[in-house]
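Just below is one structure, and these are the notes that go with it.
With one protein chain withheld, the remaining protein chains of the complex are depicted in position.
Up next, chain A:
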Amino acid sequence: MARREDGRDWAYRVDPYGFERPEDFDYASYEAFFSRYLVVLTRRAIKWSKLLKGNNSIQKSLKVKRYIRKGIPNEHRALVWMIVSGAQTNMEQNPGYYHRLLEGEKNAKLLEAIKTDMNRTFPDNVKFRKTADPCLQHALYNVLVAYGHHNKAVGYCQGMNFIAGYLILITKNEEESFWLLDALIGRILPDYYSPAMLGLKTDQEVLGELVKMKVPAVAELMERHGVMWTLVVSRWFICLFIDILPVETVLRIWDCLFYEGSKIIFRVALTLIKQNQAFILEATNFPDICDKFKQITKGTFVTECHSFMQKIFADPGSLSMATINKLRETCREKVLSQG
């Protein structure tokens, strides 16, 4: 293996998904974490192999839910996402549909918007570089073009490029990525990406209400300094934590997102805020608050994905779908009345 001058393995500069590690990456603490996590991964891999043994179907059950919360091994991730999200069923019921979308007539404006973002999607990932073979930009372009023509009400919204990019990295398959994107945007997430972005605006308000209930001191701080939630959390929702949290942590969150739905996003957001409550409350002005919200998405707390995932189900306390639906309804009214 090629070694750099500093003796660090060259290959190690790039993570297993192709992302280059930043200059200031803390290798020592990551290695300490990963050696512990490897034990977990091994144990989970054995359990999952038994669960999936001989059949590629998964019935929803408490056991499966528990398994998913503890993480889907990477070798099974694509398959499990496909099954539990319903993407597999849709793909099987619509053979050839994806390819027909690509062969059909195209909307020039949509293509232009997608092209603008091609070089701006994961330039830090070696698999998305023009020089890579295969270069995943082609797959990304196809998936986004197909989706924009499939779901014309949404078309293309920035942020979808990152989500589709992750799906391609995990499935290594365009058609599967397309159907998973459809599961997320068409079913799992409320209207985040359509031109009015009503679902996004609503959920940002819903988070504000949940913080009022569960971390009132932080809600009060935000209110006192007039910081709108959209300023600090819009990227959390639109990118589903891509480029906010470490890759492995994002994937663990997505495991649950595909199985349990969009309320996971609130669990993650609430955990980040609650865990860092004292730190956030040190802020004494508007720019400080914004800084704090950026800092709480970094560090060992979020890197240690396994304990982080345990925290998101314990820390925020109960969070019923009924509560969220009710809040969504009232917040939606509020957003609509503000025009």
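Criterion: a residue touches a chain if its C-beta (ideal position, glycine included) is under 8 Å from a C-beta of that chain, and two chains touch if they have at least 3 such contacts; residues count from 1.
Definition applied: contacts and distances are computed from a predicted model.
One subunit of the complex is not drawn; among "Putative tRNA splicing endonuclease subunit", "Transcription factor Tfb2-domain-containing protein", "small monomeric GTPase" or "E2 ubiquitin-conjugating enzyme", its UniProt record names it "small monomeric GTPase".
Only one residue in the set A:107, A:158 or A:277 touches the chain that does not appear here, and it is A:158.
For the chain left out of this panel, the touching residue among A:197, A:211, A:265 or A:327 is A:197.
Touching residues on chain A toward the chain that is not drawn are 113, 116-117, 119-124, 157-159, 161-162, 193-197, 200-201, 226, 228, 230-231, 234-235, 238-239, 243, 286-287, 290-291, 294.
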